[in-house]
Each structure stands twice: as structure tokens, then as C-alpha cells.
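This part shows subunit A:
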Amino acid sequence: MNQTPDKKRYLDDPENVTRLWRRFVLACALVAAIDLLGLLEVVYHRHIAFFAEGLPGFYAAWGFIAIAALIFLAKQLRRLVMRPEDYYREPGDAD
Partner candidate 1 sequence: MRFLQLYNYEIAIFLAMVGLYIVVSSGNLVKKIAGLSMFQISVFILYISMGVVEGGTVPILIEGVQRYSNPLPHVLILTAIVVGVATTAVALSLVIRINEAYGTAEEDEIHEQDESF
Partner candidate 2 sequence: MPTELPPFLPFLIGALLTAVTRGRLRSAVMLATPVVGGICLLGIDSGALHQVQLLGYTLTPVRVDELSMLFGYLFHLGAFIAILYAVHIKDTLQHVVAMIYAASALGAVFAGDLISFFLSWELLTVSSVFLVWARRTPQAIRAGFRYLILQIGSGVTLLAGILIHVHATGDISMGHIGLDTPGGWLIMLALGLKCGFPMLHMWLTDAYPESTPTGAVFLCMFTTKCAIYALTRSFAGADPLIYIGTAMTFFPIFFAVIENDLRRVLAYSMINQLGFMVCGIGLGTALALNGAVSHAFNDVLFKGLLFMAMGAVLTMTGRTRASDLGGLYKSMPQTATLCIIGAASISAIPLFCGFVSKSMIMQSALNEGHMVVWFFLLFASVGVLEHAGIKIPFFAFFAHDSGLRPPEPPTNMRLAMLIAAVLCVVIGTAPATTLYPLLPFAAEYHPYDATHVITQLQLLMFGGLAVFWMMRTGRYPTEERAINIDVDWLYRRILPSGISSAENVLEPAWSSLKRGAARPLNGLIALLFRYHGPQGTLARTWPIGSMVIWVTVLLAVFVVVYYL
């Protein structure tokens, strides 16, 4: 499976990864900003079916909080359900 020595790729450089990361944060900020403009009825008309949707940045916050909670809870779940990889293994099983 080994091929000729890898050429250096864009993502191999940590600098580049950090750069990408910063751009992503910026994009997020922009999207959140649009939301605020929408609040002022500048760019588009917001229609709201539910009071929480009206809160500025509700979706952004919910997205962030949900993931954080999800990952935190999943880590706790690991304590309960994680078992060694050979837990169900029987003699003669393939890898």
C-alpha cells in the first residue's frame, strides 16, 4: 500500500489548518450577523412560528449548545457502556 514518498499537502501544514479555522470562525460570525440584520428587517423578512425563534442568534446558540451538550453527555455515556474491544470476541474470530 505504500507509494512513492508523499508530496507535502496543504492540510499537512498546521499553519494552514489554523488559517482555515480562523476563516470558518469568521464565516460563522457573518452568518450570525445576517441574523441580526434580519432582526432589523434590513435584508429579508423573518417569519417566526415559535417565540424562541425570535430571539436573536437563537439557532446559532442552539447549534453550539446542542453539540457541546451532546459531546459532554456522550463522554459520560462512555463510562457506562464502553467495553474492551474483545468483549464479545470468541476464540477463532477474525480480526
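Convention: a contact is a pair of C-beta atoms (placed from the backbone, for glycine too) under 8 Å apart; a residue touches a chain by one contact, two chains touch by 3 or more; residues count from 1.
The candidate set was assembled so that all candidates are chains of the complex that A comes from, given by their letters.
Nothing here was measured: the structure is a model prediction, and the numbers come from that model.
Student: Considering only the touch criterion given at the top, point me to the candidate in 1 or 2 that touches subunit A in this complex.
Tutor: Of all the numbered candidates, the touching one is 2.
Student: Could you pull out which subunit A residues touch candidate 2 in their complex?
Tutor: 1-3, 6, 9, 11, 21, 24-25, 27-28, 31-32, 34-35, 38, 43-47, 49-50, 53, 57, 59-71, 73-75, 77-78, 81-85, 87-88, 90, 92-94
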